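Can you read through this structure? Questions will come right after.
The complex appears here minus one protein chain, its other protein chains still in place.
Our next item is chain A:
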Amino acid sequence: MRRSRAASLAAIAAAATLVLAACGGGGGDGGDASEGGVYQDCSADPNTCNAVPAAQLQKGGTLTFAIEKNISNWNINSSEGNVFEPAMAIKTLLPWTFTTTPDLKQVLNENVFVSAEQTSTSPQTIVYKIKPEAVWSDGTPITADDFVFQWKTMNGKDCPGCAAAQNAGYNQVQSITGSDGGKTVTMVFGTPYADWKNLFASGTPLYPAHVGAQQGDLNTPEGLKAAWDWFGATAPTYSGGPYQVDNWQDNVALTLVPNPKWYGAAKPPLQQLVIRVITEASQEPIALQNDEVQVIYPQPQVDLVQQVQNIPGVSQYQGLGLTWEHLDLNLKNEFLADEPLRDAIFAATNVQAIIDSTVGQFNEDVTPLKSHMFVPGIDGYEDYLPPEQGSGDVERARQILTDAGYTNIAEGQQLTRPDGRAVPPLRIRYTVGNAIRQTTVELIQSQVRPLGINLEIVPTDDLGGTTSSGDYDLIVFAWVQTPASFSNAEQTWNSSSESNYGHYSNPEVDRLMHEAATSTDLGPARDKLNEAGRILAEDSYVLPLYQKPTIIAAKDDVANVRNNSSLDGPTYNVEEWGLRAAG
């Protein structure tokens, strides 16, 4: 009898422990994770916060960094391999020209290059000077041959079978020639390309041509394709970066060790860097808490941020990235083709309220974005959006509609055009399963309802198909900005571009965009983009909402790891990553 009672109590206690453990969310002593800790200086000094000199770092040790996607293709330049999370891992092995630093500036990768300069504007000519000591891990120098290989595989002409992630810019290059033993690379454009710093940059880094040549003749399309596919399918046996591959377990982890032939100024202090694949973001904070990983860089969500904040001995920092959310209208819809209706929808949309109910729940720094062309921090950003757009000023919206001759401008009624036709329910779409976007479209639905505009919320599980087919009236999704975004802007907004999903057309905007994209002087090019943006805003086609935040969280003994909200990600300075020496 006594034994039975004891067993019962033990069972109940065990169950209670499980339940309390879940409610407790961590516990333990020590301070909460916050934007203090090792990241307290990141707002003021994004490029140098959490910096520790090499002499004060532990010699050796293992650091584990979690990424959310498996590495299914090792060729970052291919359409399949060009995925942010795996690219962060692969770039630890590759050289490139320009890095985007945490303050969103494009700077020369001085580990590899002495200089990269535009030496002529007609024809536009860029000269790269590679450091003499820059070599691949087998001792072969990094040379112009590596540039030529990449150019040929990505220009859309020399290798039709190479499914490149992009060919913008590469298809405008007329020639690439090497001199000084291949250490000076001269690139001449057929037509000027303002975004030349994006070429061979961290988004499309260099691969070793001499390794590719082992797969086929790089002067033939077949040989280029064979090399291209081999780079995609094979875990790298080469390295031109600070680390090299020690082991790869598919879908589990990439284990890296320092590259003994690394030529950069900072030598990796770690003995091993493990890049662990954790495809379920909600499990990353738990792994961090249990010290199975020491750095995580997940997509921030309310629950996840709260989880991270409750972990003792962990610091976190949220930055504002280059990805920005926006509300798009489809001008193919005959009702939305009428500008006053678009003006009214944008005036009634309260962007601050959307932020407060979504990303503002875990990041107070997010504010309404006021430009289509640049995000704050990038050279050229101007706050040009008309003040009523995104203000939530329903009275102003009513006034716009009244002035344009619309009637039945009230909740519960159906807005009617000046020609007597009622505006039918409009479909607003978002990606199914995206809770933040779901909240956003629900708020927009309620914000325009007082105008007699009825929105029907229709989620999509095929965002790409929905946008490219124009199967929407309104839609909320995101675009990614780059620090040099002139050709990107033309691709997004030009009347004839396939990416101009909502069929916006304005010849003046087309002209300004094209002039900016083909400019060799970035100052006037930025002015032209902003001018185009102002016209775009006045035409009420796309309403920018906000920059999406990013979050990094790391154990407090991790040094030199910091947030980088650009597409370079935190691994932009991976050679400096280390552990603080004890004591």
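A few notes on this one:
Note that a residue touches a chain if its C-beta (ideal position, glycine included) is under 8 Å from a C-beta of that chain, and two chains touch if they have at least 3 such contacts; residues count from 1.
As a convention for this text, contacts and distances are computed from a predicted model.
Within the choices "Cysteine desulfurase", "G3E family GTPase", "SUF system NifU family Fe-S cluster assembly protein" or "ABC transporter permease", the name that UniProt assigns to the complex's undisplayed chain is "ABC transporter permease". One of A:Val107, A:Val127 or A:Ala287 touches the chain omitted from the figure, and that residue is A:Ala287. When you scan A:Val52, A:Val135, A:Val148 or A:Ala165 for touch with the missing chain, the hit is A:Ala165. Per the touch definition above, the residue from A:Arg276, A:His372, A:Arg398 or A:Arg580 contacting the chain not shown is A:Arg276. Mapped onto chain A, the footprint of the missing chain covers residues 4-5, 7-8, 11-12, 15, 17-19, 21-22, 24-28, 62, 64, 70, 72-73, 79-80, 82, 156, 160-161, 163-168, 232-233, 247, 249-253, 255, 272, 274, 276-280, 283, 286-287, 289-293, 461-465, 467-468, 477-480, 487-488, 491-492, 498-499.
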